[in-house]
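With one protein chain withheld, the remaining protein chains of the complex are depicted in position.
So that you can tell them apart, the chains are marked A, B and C in the order they are listed, and the count of residues begins at 1 in each.
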Amino acid sequence: MDLNYTPEEEAFRQEIRAFLAAAVPPDVREKVRLGRRLTREDMLGWQRILHARGFGAGTWPQRFGGCGWSVVQQHVFEEECAAACAPPQIPFGLRMVAPVLMAFGSPTQQQYHLPRIIAGEDWWCQGYSEPGAGSDLASLRTGAARGGDHYVVNGQKTWNTLGQYADWIFCLVRTSQEGKAQNGISFLLIDMRTTGISVRPIITVEGEHEINDIFFQDVRVPLANLVGEENKGWTYAKFLLNHERTNNAGVGICKRSLAQLKQLAARQQRGGRPLLENVRFRDRIARLEMELMALEITNLRVLSAFARDNRPPGAEVSALKIKGSELIQDLAELKMHALGMDALPYLREALDPQWQAPALLADHYPPEAPPLTGQYFNQRKTSIYAGSNEIQRNIIAKMILGL
Amino acid sequence: MDLNYTPEEEAFRQEIRAFLAAAVPPDVREKVRLGRRLTREDMLGWQRILHARGFGAGTWPQRFGGCGWSVVQQHVFEEECAAACAPPQIPFGLRMVAPVLMAFGSPTQQQYHLPRIIAGEDWWCQGYSEPGAGSDLASLRTGAARGGDHYVVNGQKTWNTLGQYADWIFCLVRTSQEGKAQNGISFLLIDMRTTGISVRPIITVEGEHEINDIFFQDVRVPLANLVGEENKGWTYAKFLLNHERTNNAGVGICKRSLAQLKQLAARQQRGGRPLLENVRFRDRIARLEMELMALEITNLRVLSAFARDNRPPGAEVSALKIKGSELIQDLAELKMHALGMDALPYLREALDPQWQAPALLADHYPPEAPPLTGQYFNQRKTSIYAGSNEIQRNIIAKMILGL
Amino acid sequence: MDFRYSDEQLGLQETLQRFIARDYTFEQRRTFMQGAHGYSEAAWQQYAELGLLGLPLPEQYGGLGGSATDVMVVMEQFGRALMLEPYLTCVVLCGGLLRDLASPAQCAQVLPGVCEGKTKLALAAHESRGGYDLAAIATVAQRERSGWVVSGRKHVVLDAPGADLFLVAARTAGSPGDESGISLFLVAKDAAGLVMEPYATQSGSRAADLAFERVTLPAQALIGTAGAALPAIERAVDEACAALCAEALGAAAALNEATLAYLKSRKQFGVPIGMFQALQHRMADMYVAEEQLRSMAIVAAAHAREADAAVRTRTVAAAKAYVGGAARFIGQQAVQLHGGMGVVDEHIVSHYFKRLSMIEMSFGDSDHFLARFSDSLLAASS
Partner (left out) sequence: MDFRYSDEQLGLQETLQRFIARDYTFEQRRTFMQGAHGYSEAAWQQYAELGLLGLPLPEQYGGLGGSATDVMVVMEQFGRALMLEPYLTCVVLCGGLLRDLASPAQCAQVLPGVCEGKTKLALAAHESRGGYDLAAIATVAQRERSGWVVSGRKHVVLDAPGADLFLVAARTAGSPGDESGISLFLVAKDAAGLVMEPYATQSGSRAADLAFERVTLPAQALIGTAGAALPAIERAVDEACAALCAEALGAAAALNEATLAYLKSRKQFGVPIGMFQALQHRMADMYVAEEQLRSMAIVAAAHAREADAAVRTRTVAAAKAYVGGAARFIGQQAVQLHGGMGVVDEHIVSHYFKRLSMIEMSFGDSDHFLARFSDSLLAASS
């Protein structure tokens, strides 16, 4: 039993840390730290910086330009990125469609798309869910009919994240009504500039434009944009879902959130004393820190087992998803509570990096405050998306417990 | 909206209180207060005292010798009994079999049994559950075959409470294999002295003899001891279960338990100060007291609605069962925690009323201590018996929410 | 003992429900939120006509002399319809404070306008950097010549942007934290030296920070006795907390209804998701939480004007803490059971969730009130 990182892993961490200290643009770092809005360019630009240093795609195999890091190295990288307030890497290309293309895409697809993803040239988004097909994804109805050298796609996708920025979308579409619902699904790559695609913003609970409906009306997609075989999309979709679930615990993000919570509690006043001195509030922090201590080790146990056995993540990650999502939600909740009455103001403009608190507010309203209540609201999504926590419990019951 | 008891109800409460102050035998009161073992005679004797004063059966109609109290009066009575450390009334006769006999029993059965129940002459017990039939009661297999003017009963009942003291048992038995499982069940009254009945103690988690297996081997039961019609027992069983659920919240018992917890917390020391001054422990008490405040009103809302509409308890009592059982469990848990290391000793002999703490223990081991850890263990049953809390949630989902 | 609303109260409830169905749908509410002060002035005038604005105020000033339970009827409907108008702050909090503390002349000057919907009030009491302590007042009022000069700042003054008059707590003696020395003043919105920084709140209404830069007031701006206003302010805040419990009840009950309907209509894997036992049990727990929440809202209303301040404070504290926790549970689980539909602005569920969250954060979160209640156990035992 050895809880320590190897000297090589420690050296790797130092290398990453040094790189990040120099590489994250200060304005972007500050936006991330204070929860201000990031632009499309902030995020793509960060991907380009990573790519320039050779860190564009940590877990991709080296033959596709990736680093070929172990899951432990990738974890260290993500932890350091979170600590350094680096922006998130956009996952839809890097972690979702790319592994599918590597495993099932044509050489042409691989050669065109993978370099553009790693280099931050294309923004991808996901076309999975539909209004009638959420957890029950196989009941999707967006159709792709063959017409000459094209598919003609009609239908609607929803819960599409950041599609307003996207150059490409990968879609599950129905190409056959035969047999079981899973059987007639195909996996298509669609250029977002194609005629007939429209994007309707869905404003989320905290008032931001983060997700969309995407409508397809007679959208012509070249047959060459089919991934793998027609009607085999369900296999690729499941493959993708397994890959999506690798960083389920979000330990790095939780650590940053906990650190921010502690800073806030040390600065906020209650009855003339720091909130951190209030035993009730401090105990709530302590409970979350204990949960995080446990989660960090559980996460490393799972990751190191994957790395050692060289196998893809299994159902164990469902436990990480449940605990990680609950923890990030609880941290957000506690940060809101740290604000007291200052949790009530909704200053939409305060999420712009240029915003300066008016003199009256500056007196009491800490610079971290503007996004916190909205983050509490928004974080409710983490126990819903990527397989709701109820679905995760189903997975544990079935796959691990054999119930 | 009026949260106050009527002047009549208040007068009733004073009458009960005055009666109890004089009527509960001091030694029995002390046993109840300190959680010592009660004898069969303690409990039957108390029933006789109640009966002598005309309080033998609060909710029975007056024509059967009861008081005909409203559910609110009965609630007041039970609350005062709990506060006065009166022993519990044995429910199996009074609240279980008696209502069934009143509704479905023959005049002979009524005339023989009801007076003996109310007068504390007979101790009844329940023969419902079987090893294979718990929540799924209809799958019971204990059989009663007709033979002349007798049924011959063979089989096993389990989770029988205090049957070692019983004169009579009411049993659900299978008299037919035809049709649905519910259809062939009959409701029998069986004299516990009949040849062929054996009682095997089941020791419960805390080490006490509270429940039993009851075995029936060729037990001859007169046909006259059939209640109502043959094969209609399921109807009577459901009727009984509804009656059993009237005092689900246990507000009076919870109040006494909370009071004891507070006394304990005021006396137990931590770091030279009363435990009650420890903000963490006090907050835990406070949470339970808040829960009890809410439960008391919820309980009264339900009871007053029943009284007003003159209808039997409905599915609303499932909420009372869930909250009441969780609360009594949480109170027991907290009392154990108040003991600290003194929660560890298991002094079986200390449950005898004669027990005097040895000098060394007397120094630190409070007189309330001996039963508390065992009560915590034992109280886990309250969310299991009389319809587990999972069953109660099923009932709410189906009967109230229409799911 | 009777836990039902009276016939008059049921009549009031029905009137409000009819009004809401016609004039305060979710879509109408959305337009009200865009209004100058974030609510519907027309609705406010309707409330005046219905007598709501004078409901808890004395009859001699145009009110109806109603009880805290009457207010509960109104606030429950405010919760159900997520109504935005400043009923809580203007009528319950400030109206109740004037009723209890102001002289007859002051009442006669202000309250009729409140009852008629012509005058709106807001309470400027909090200034403690996110704290909830009503004694932590640093704003100072100094006697000068025949009147007062007020200097200081107030934070997160609810419904301030639409208010005509402010009730301002200021210190005429002592230091921040002292219970005595706090006085209450009536200040017009256009008083010279009064600066306002308005903003929206997370649940759709408005608030502001206020700065008092040597605001000069006449002697008669003082309400009640100098230095002795805190008990009345605390009482008024307790009454407001009881009203918030009722609002939370309305919102939580409506949210449970919406969630139950969703469980019955939303299909996944070919069946309504309400067929899944894990979700059935969750919904059952939400139902139980609502029942308990309702009981605590009833308790809070019954004790909101309790004469014994210690009993009132500990009871309302228990209710606010309990209701906050139950509402949080219901809010979070309703969002969870709605899945993605629970986190979008276009569906009412997220708005109920936000309002329930902000009710908990107003005047003190559940930890704050748990602490008050818990600490009262010490006093009770000694």
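Annotations for the structure displayed:
Just so it is clear, a residue touches a chain if its C-beta (ideal position, glycine included) is under 8 Å from a C-beta of that chain, and two chains touch if they have at least 3 such contacts.
Owing to the predicted nature of the structure, the values given are computational and were not obtained by experimental measurement.
Of the chains displayed, those contacted by the omitted chain across the entire assembly are A, B, C. Contact with the chain not shown here comes from a single listed residue; of B:Trp123, B:Tyr151, B:Tyr236 or B:Phe281, that residue is B:Phe281. Screening B:Pro7, B:Gly148, B:Gly179 or B:Gly272 for touch with the missing chain picks out B:Gly272. Not every partner is drawn; the one left out touches subunit B at residues 129, 132, 134-136, 139, 158-159, 202-205, 207, 211, 268-272, 280-281, 284, 336-348, 358-361, 363-364, 373-374, 376-378, 380-381, 383-385, 388-390, 393. By the touch definition given at the top, subunit A reaches the unshown chain through residues 1-6, 9, 72, 262, 266, 276-277, 279, 282-283, 285-287, 289-291, 293-298, 300-301, 304-305, 308, 316, 319, 322-323, 390, 392-394, 396-397, 400-403. Although one chain is not drawn, its touching partners on subunit C can still be listed: residues 276-278, 280-281.
One rule holds in what follows: only the chains that are shown with their structure count from here on.
Centrality by C-alpha centroid: the chain sitting nearest the overall protein C-alpha mean is C. We define each chain's centre as the mean of its Cα atoms; on that basis subunit A and subunit C are separated by 38 Å. Each chain gets a centre from the mean of its Cα atoms; for subunit B and subunit C, those two points are 43 Å apart. Counting only residues that touch two or more partner chains, subunit C has 370-371. The multi-chain contact residues of subunit B, meaning those touching 2 or more other chains, are 279, 283.
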